Structures are given as C-alpha cells and as structure tokens.
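Heads up: the structure comes next, in structure tokens.
Just one protein chain is left out here, and the rest sit where they should.
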Amino acid sequence: MNVELSELTRRFGRTEAVAGVDLEAGPGVLGLLGPNGAGKTSLLRMMATVLPPSSGTMRLLGRDPGSFGPRREIRRGLGYLPQNLGYYPGFTVAEFVEYFALLKDMPPRQVPRAVAAAIEHVGMGDKARKKLRTLSGGMLRRVGIAQAIVNEPELLLLDEPTAGLDPEQRVAFRTLLREFGQRATVIVSTHLVEDVAAACSEVTLMDAGKIVFHGTPGELIAAGTGHGVGDAPLERGYTAVLAAARS
Amino acid sequence: MTSGHDMTDEYGSRPGHGPGPQDVDLDRVWTGVAAEVWLRRPGPVERLAGRLLRSPGLARALLTTPSLLLGWVIASAVVLGTGALVTLRTGTPLVALLAPALAGAGIAYAYGPGIDPAWELSQSMAIGDRMVLLVRALAVFGLNAILGLVASAASGAAAAVTFGWLVPMTAVCALALAAATVGRSANVGVLVGLTGWLITVLSARTVTGQFSAALTSTTLTVPYLIFAACCAAIALYATRIPGGTS
Partner (left out) sequence: MDDDALMAAVAGGDDTALRELFARHAPWLAARLHAALPAADVEDVLQETFLAVWRGAAGYRPELGSAGGWTWGIARRQAALWLRRRGPAELLLPAVIAADGEVTGRPGRPGDTDDPADAALSRAELAAAVSTLGPAGGPQREIWRLMYLEDRTVTEVAELMGVPVGTVKSRAHRVRQLMRAALRHREPARAGGKR
C-alpha cells in the first residue's frame, strides 16, 4: 500500500474542504473525479505533503509525513504535478526538468539520463533545448509531466494533467499512465470522464469533501444504468452517484 | 522499446527510428546520447557551492536566486558605488543608509510565492523550501554586506558608520523576510522593509538632527537585534514545514 489515509480532514476557516476521507491505494492508476470544489485538489495537496491535514492520519509510501526525515524520504519517491504549475520562462525544457530532479535529491550521476528519458517519454525530445517561454500550453503541461516522472516516483500525483493536450496527446499520456501504474501508485484528478475510463483501474468520486464512490470504472457504469444523465456510460454513472449522494 | 515501422509514435516526436536488431534497445542508446548532448554543465561557482553545501540541488537553487543574478548584483554595486561617490562629496553617509535598504529588497526577492512561479511544486521537494530560503537569505545578506563594506570603506566614512549599518541591515532584512513570508509576496516584503527602514531613519533624524543617527546610536543596537530575532521567528513560523496534523 503506497497510500493509507484515515479520516483525513482539512479545514479552511469554517469550511471543510476535505471532510474525513478514508482511502487506500496500491500500485495502479486511480482516477479522482468530482465537481469543482469537491476537495480533489486539497486532497492531492495533502498527499503531496504541501498542505498539512487538519486532522486524521496519513501514511505515504509506508511513512508518516509528520516528521522531517520520513517526509523527506517520501518526497524523494514522489512525483507531483499541480493544477497551476508555473514555469521559469528563461529556462529550457531540459534545465527545468533537471532543476526539479536535483531538488528531489536524485543522485547527481543519474540526473542527465533520467532527464533525457523523461523528456523523450513525454514526446518533447525535439524541444529539449528550447526556452519554456516559446512553448504552447499543452507543451508546458507535458514538461510538467516530465518533471513529475523524472525520479521514477512510486507515488505519482497529477492534478488535471491533460488540460491543454489534444486528443492524440491524451492517448499517448494514458499509455504513460498505464505504464507507470504497473509499478507505482498513480492518482489522477480530472474532470474529463473519458480519461478515467481509458486508463484507470479504480475510480474515486468526491463530492463536498467526502468520498461518495470507490470502485472500478465498470462498477461506476453499473451504478448509472437506468438512472443517470449523460451521453456516455461513465457519465451516467457519475451523475447517478452524485445525485444519490446529494439527496 | 522501438515502435515498429511508424516513423513517429503517438506523441509524434520521438526519434522515429524503425526497428533495429531485436535485442538492441535504440531508445536506450538515444537516451544516453541525449543525456550528454543536453547536459548543462554547472559553472565553477555552482560546483563549489555544491561541495560546500553538500547538495548540488541546493547549489543550483542558490544560483538561480533572482536577487543573486548578475544583473541584480551589478545594479546593487552601481547603486552603492554612486552612494559612495556622493558620500565622498557631501558627507552624508549615503552608503550606510542605502545598504540596508538594498539588502532588504534582495532578501524579499530571494524566494517565496511572490517571486517563484513554481512555488507550489517547490514546496513538495525533498530539498525543502525552507532550506532553500535560508541558504538564499544568507547568501544575499552576505553579498550585500561585502558590497556595502567595500563601498563604505571607499567612501571614507568614519569607522562607526562603516560597520554600524550591519546591525540595522540585519533588522531590515529580517523585517523584509518576515513580511514576504507572511504576506506570501516579495513585493510586500520590499514595501514593508523599505518603509520600516525609512521610518527608522527619519525618526532618528527628527530626534537627533542627523541622518546617521539611526546607524551610529549604540542604544539602538540591542533593540535592532531583538527586533531582528522576532522577525526571524515570524519568518520561521510562516514557513513552517507542513507537518502531519496541525
């Protein structure tokens, strides 16, 4: 188990962004779905050790991120792509990926090869020495994915990774997800339901800070038969579950 | 592995080679070539810093500090140099008054949400952002101190003034740092730091009639240091590493 969350809560003032989440995840690709404001980003931030929980327990990669040493160890095996990843305009693609590889405390000898492999993996090999300010939004997103995977993380957290990617690139990205899902825990927060269908082995649906569904995509589809609204089976399951949770 | 007879894979830009011999991994070969070709070779300063800090990542983070970049350093040197010239001519200890302000601005522009676009990502790094902040702040302070001392000595000011501004500078830097980390903005840090310094200088002048009072008055030394310590504590608290439960 790479992720063990128990009654995890996060409050901002009076509101509970995350209201008591229990979650366990091993290797594989987990899709995190939910409407805006459901708490997906806060949950992801807590797992990325960027946001401290207000209460509850969390174990990541078998360690408790509450203390300095284990947290550092967790972060070495972590890959995170925030929803809004800024970039350094004057850096090249290779410099950017290398910068974060170094900050992830990768052994320096391994860095050049790892950076090259990550850049090629996301299909930016022909732009490796171009400055980031010359790239489009979709390309920048791919660079962001590259920095997330450069240290071959055991826990890969991606917040809306496919924003700005065209359909062809999204297909390639899903292949990458499946590949990483064989060895690592990949948690993808997305509101594009078809991304989930294609790549995830498990799906979690959040609403108002709580988990309202956890199971396979097939089970989500089954929840929607006859009830839900939507064009695709998963969409119907999604809306059906949400409706049930809110009633 | 190699991607069959397609000249491009789904992303459309891998080296679109056809298959080589069965057991030869051409992708791996290209990765090895690319690793060399794309390699960024750190300069001598960075390598030295890496050895001193025992961390190449920290060294790289240090040398990409916005307020340590060559342009900034040169600008600071020019400002202080001009100050030294003015001091030589008019006697107002301009260098000593400017140095804390410059240092404060430099500290505020060292690190943080206001200045680092990839701030959130930086917070998830194994080399913690607090460590980076500490190293950067010390480096900026040290550099500005050296520049200031050189300019001060060159301007022929009295010894009390030449060194006297180091303590106020510490206080201003701490203030700027605290403001930047609490306000999560470099600009807030600069504003608060400069304003604080300005107020101190002006009020000292109103009391004693001299600009340099804020610098040479020994009664202020201890208050400065206490103030600096408080600000440092505030900064430490504001950057507390997100722990388990809090």
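As written, the chains take the letters A and B, and residue 1 is the first residue of each chain.
In this text, a contact is a pair of C-beta atoms (placed from the backbone, for glycine too) under 8 Å apart; a residue touches a chain by one contact, two chains touch by 3 or more.
Keep in mind the model is a prediction, meaning the values are calculated, not measured.
Among A:125, A:144, A:161 or A:209, only A:125 touches the chain that is left out of the view. Which of B:24, B:45 or B:222 touches the hidden chain is settled by the complete complex: it is B:24. By the touch rule set out above, chain B reaches the unshown chain at residues 7, 15-21, 23-26, 28-30, 32-34, 36-38. Counting the whole complex, the residues of chain A in touch with the unshown chain are 125-126, 128-129.
Definition applied: only the chains that are shown with their structure count from here on.
Residues 9-15, 27, 30-32, 34-36, 38-40, 55-57, 60-61, 64, 116-128, 241-246 of chain B are the ones touching chain A in the complex.
Contact residues on chain A toward chain B in their complex (touch as defined above): 45, 48-58, 64-68, 71-73, 75-76, 78, 80-82, 84-88, 94-95, 98-100, 102-105, 108, 112-113, 115-117, 119-120, 122-129, 147, 168-169, 171-172, 175.
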